[in-house]
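With one protein chain withheld, the remaining protein chains of the complex are depicted in position.
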Amino acid sequence: MKRMPRKTGQENEAMKSTEVVVVGAGIVGASTAYFLAKAGLNVALIDCRGVTGSGGASQACAGGVRHQGRVPIEMPLALYAIPFWKILEEELETDLHYRREGMTIVTDEENLVPRLEERVANEQLLGLDIRMVYGEDLRRLIPGISPRMLAGSYCPIDGHADPLRTVNALVSAAQRRGAVVKWCCKAQCLVKENGRIVAVNTSNGKIRCSQVVLSAGAWSRALAATVGVTLPFEPFTLQMMVTRRCPHVLGQVLGWLGHGISLKQVPSGGFVIGGGWPGHGDLATGKTALMPGSMAKSAFTTIALFPSLSKRSVIRAWAGIEAFSMDEMQVTGPISGVDGLFIAAGFSGHGFAIGPGVGSLIADFITTGRLSELLSPFNLDRFGSSGTEGKRNAE
Amino acid sequence: MNSPDDLVICRCESVTLGKIRECLKSSAARTVNEVKKLTRAGMGVCQGRTCARTVELILEREDGTQLGTEPYQVRPPIRPVPLDDLAAGAEDFSEPTGPVSVVMLRKPLGTEGCDETHAPKNGARE
Partner (left out) sequence: MPNDLRIKTHPFLKSEQQNRRWVSITVDGRPMEALEGESLSAALWAEGHIALRYDDGSNTFRGIYCGIGHCFECRVTVDGIPDVRSCLVQVRSGMRVSLQVAAETDKDDGRI
């Protein structure tokens, strides 16, 4: 049997040491590894899965790149991070299927219109280009939207991109810049000495390092616990569906206030349907299974929002496990008592759009020691005691 | 057809043998599911019914991967289902009650730990 030459010898070589180990090659980990490698640091990006991941949040991601609808304290971060998408395709030399044709969140309930208006007003104050659209204007803006929709919050600079292509492109670009990527390399525990990170124990042996970025999504909690850090995360499995290729009729991303739906039509023609519907997932194995009730209710919501899709066929559904934090906001930041550890997880279903930007800020922190104000609202300390073992170990 | 590389393996997504070979050469993909995600072979409307076996054979011949190592992951629906058929009877499902939200976080946090055989105990190091 003829064997194709393996890509590099590094894949199988046990790696002994590096400067930074990034655990988890989802959107956040891949972005961080890329920007670290770009800054010239020695980086090892490890993931317990194979090259296209499976079971995690980034591969069950709706691909929305939106400013609107975020918690207000996250808006400055979003305004910084989302413009990265404008240059990402060129920087990574890959077509990410990024489209920026707007997003509108609609409502069909009179009494919810003021809620939309209030959020729009607040977001305008925060500097976002967003406005309300009503009645006929809404129908002109989004042909095909259900006539029962009364109003919507329209942000013209929101959009969407392809998560799989994006993560792959970030990983490849990181490799081109010198990052070592190790697939099927499962982090088993973090090792600290005298209150600082010295290594990561993996299924492929120990990797000595001075910094660890823990961006392993729902798997971060167990790893953080190995150095006495408690991450208040719960794993939730989220489902997605995609239809057959259809004639192009929708350029915007659509949401519906109070209903679980995120609807977009991707460049290859299919409609991608998300909305936070739960599936079944097993953290230990990373295996997921679909919940039929979620598919049915998601389909119901889709048709109610965009009736002309009723005869379009779903060809595939899939799911991934995401880490939801207690306040549904990410934890990003260094950990007192464990020098060299940086947590970047718990993005609770909204990490994709800001992932590349967050990765760049993490790289800035690791290279300069200064943490951007944009990340400081998301420190672990906000949950009270960070759960470290208190004092530095007196060794 | 000018060369074997032009042979269309996945008809639905028009993925050629050349594209699959390129994927095996230039990426870390080693299983049918990884090749699928990187080349789109098997992601089209027939969901790999026509090409899955051929892709497995290509992996066996070109990469030494044993047949049956990792089967094509099959996901519902097992054939295309119109959205209105999926939606019919949505009300009959008692679960889920709705999309994931903070409300679902009211249950106590689990106590799943790390892979205990590998964790240092009480700060002890290897």
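Assorted remarks:
We call the chains A and B, going by the order they appear; numbering starts again at 1 in every chain.
Just so it is clear, contacts are C-beta pairs under 8 Å (C-beta built on N, C-alpha and C of every residue); 3 or more make two chains touch, one makes a residue touch a chain.
If you're wondering where the values come from, they're calculated on a predicted model, not measured in any experiment.
For the chain that is not shown, the touched chains among those present are A, B, taking the whole complex. If you put the hidden chain back, the residue from B:K25, B:R49 or B:R75 that touches it is B:R49. Residue A:G144 is the one among A:P72, A:P114, A:G127 or A:G144 that touches the chain not shown.
Think of the hidden chain as still there; on chain B it touches residues 8, 11-14, 44-46, 49-50, 80, 82.
In the full complex, chain A touches the hidden chain at residues 144, 244-249, 269, 308, 311-313.
One rule holds for everything that comes next: only the chains that are shown with their structure count from here on.
Computed centre separation for the pair chain A/chain B is 19 angstrom, with centres defined by C-alpha atoms. For chain B in complex with chain A, the residues that touch the partner chain are 21, 24-31, 33-34, 37-38, 43-45, 47, 60-64, 73, 75-77, 80-84, 86-90, 93-96, 98-102, 104-105, 107, 109-110, 112-115, 118-120, 123, 125-126.
The residues of chain A lying in touch with chain B in their complex are 1-5, 7, 11, 50-52, 54, 164, 168, 172, 181, 183, 188-189, 191, 193, 201, 206, 221-223, 225-226, 232, 234, 236, 238, 243-245, 260, 275-278, 283, 290-297, 299-300, 302-303, 309-318, 324, 326-328, 349, 389, 393, 395.
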